[in-house]
Each structure stands twice: as C-alpha cells, then as structure tokens.
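Quick one: the structure is below, and I'll ask about it shortly.
Our next item is subunit A:
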Amino acid sequence: MVKPLDIIRKKRAEAINRIVGKGYLSTKRVYVGMATCEIAAGSKKVMEVFKEAVNKGLTDVYLSQKGCAGRCNLEPTVEVIEEGKIPVKYGKINEERAREIIEKHLKGGKTIEEWIIK
Partner candidate 1 sequence: MEKKTIAIYINDKPYRVEPEQTIMQAADKLGFHIPRLCYHPKLSIEGACRVCIVQVEGVKNYVASCAYPVSDGMKIHTNTQEIRRARRDIVELILDNHPEDCHTCERDGNCELQRLAYSMGIRKRHFEGEKKNYDKDLSSPAVVRDPDKCILCGRCVRICSEIQKVNALRQAYRGFKTVVMPAYNMPFTESVCTTCGQCINVCPTASFVEKNYTQELFEKLSDKSLIKVAQVAPSVRAAIGEAFGIPPGTAKEKETAAALKRMGFDYVFDTQFSADLTIMEEASEFLERLQGKGKLPMITSCSSAWMKCMEQFYPDLIDNISTCKSPMSMMGSLLKTYFPEKIKTAPGKIFSVAVMCCTAKKYEAQRPELKINGLNGVDIVVTTREAAWMIKSAGIDFLNIKGEEFDHPLGLSSGAGAIFGTTGGVMEAAIRTAYELYTGETLLDIEVNDLRGLKGIKEGKLVMDGKEVRVAVAHGLGNACDLLDIVRKEPDKYHFIEIMGCPGGCVGGGGQPYADANSIPLDEDCLRLRAKALYDLDRSRTIRRSHENPDIQRVYKEFLGRPLSEISHKILHTHYSKKEPKGIIPRGLVRAR
Partner candidate 2 sequence: MGKNKKKKEFVITLCDGTACIHNGSKEIKSGIEKQLEKHGISESVRIILSGCLGMCDKGPVLIVNPGYTIYGRVTEKDIPEIIESHIIGGKAVSRLVIDEDHLYNRFFRVFGDVGFFGRQMRITLRNCGIIDPENIDDYISLRGYEAIAKVLSDMKPGEVIEEVKHSGLRGRGGAGFPTGLKWEFTAGQKSDEKYVICNADEGDPGAFMDRSAIEGDPHTVIEGMIIGGYAVGSSKGIIYIRAEYPLAIKRLEKAIKDSRRNGFLGENIFGSDFSFDIEIRLGAGAFVCGEETALIHSIEGSRGMPRPRPPYPSVNGLFGKPTLINNVETWANIPVIILDGADWFRKVGTEKSKGTKVFALAGKVKNTGLVEVPMGTTLREIIFDIGGGIENGKKFKAVQTGGPSGGCLPEKYLDTPIDYESLAKAGSIMGSGGMIVIDEDSCMVGIAKFFLEFTQNESCGKCTPCREGTKRMLEILTRITEGKGEEGDVEKLERLGNLIKKASLCGLGQSAPNPVLSTILNFREEYEEHIKDKKCRAGECRSLIGYEINSKCVGCGACKRVCPVGAISGTPKNPHFIDKAKCVKCGQCYEVCKFGAIDKK
C-alpha cells in the first residue's frame, strides 16, 4: 500500500503546481480580504476593481482572496507582496483607493505610505 504520507506529498506537489500555473510566481501578488467582516466593510467592490484591472490587461499580478487576518478596524484590507520587498498591507481600502493602488503601486512600483498598516 502506498503510504498516506507519500500520497499527500504528491498531492502537495500537484497543488503547488496548480497554484503556480495560476500565476503565483508573478512578481506581485495581491490579496483582498474576503471574510464577512471585510465584505461588510466593502471588500467585494474592491475585489471587483482588481479583477477588472486584471481582465483589462494588468499583468504580472497574481490576484487572490483570503480570510480575515484580524485587523477589523482597518478593513477592507489589501495586501501586496512584491518580490524582493517587504510585504505591505493596506487598510481601509475602497474602490477609489484600489484604483490608486493599481496605478501607483502595481503599475508604478511605488507604495502608498499613508494607507499602509503599521
């Protein structure tokens, strides 16, 4: 019998492959918080903005959702992980701010200091 541990190792390799296949290795990864609390604070619309940008040709960005990290008073949160840089987490993001993140950070490579959660 194949050991369960061997099975899961294989499955993990496959899972990672699939994630990579989705563009995980892009230089920028964007995560939008999508828990009840985040959605209550308006994260669905924020997600839409990012989705639209990706659909309209924003490249080298891996977009995904995630659960609540616990920063309730700063929601919705958007996290940008960029290769070679310390990850940043933006708080209190709305549609307008999301667009600005796309323009300034994702396209322009400049973090927007005042929204970063310290």
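Just so it is clear, a contact is a pair of C-beta atoms (placed from the backbone, for glycine too) under 8 Å apart; a residue touches a chain by one contact, two chains touch by 3 or more; residues count from 1.
Selection criteria: all candidates are chains of the complex that A comes from, given by their letters.
Remember, predicted model here, so these are calculated numbers, not experimental data.
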| item | value |
| --- | --- |
| Given options 1 or 2, the chain of this complex that touches subunit A | 2 |
| Touching residues on subunit A, where the partner in the complex is candidate 2 | 1-5, 7-8, 11-12, 15-16, 18-19, 31, 33, 35-37, 39, 64-74, 79, 81, 86-89, 113-114, 116-118 |
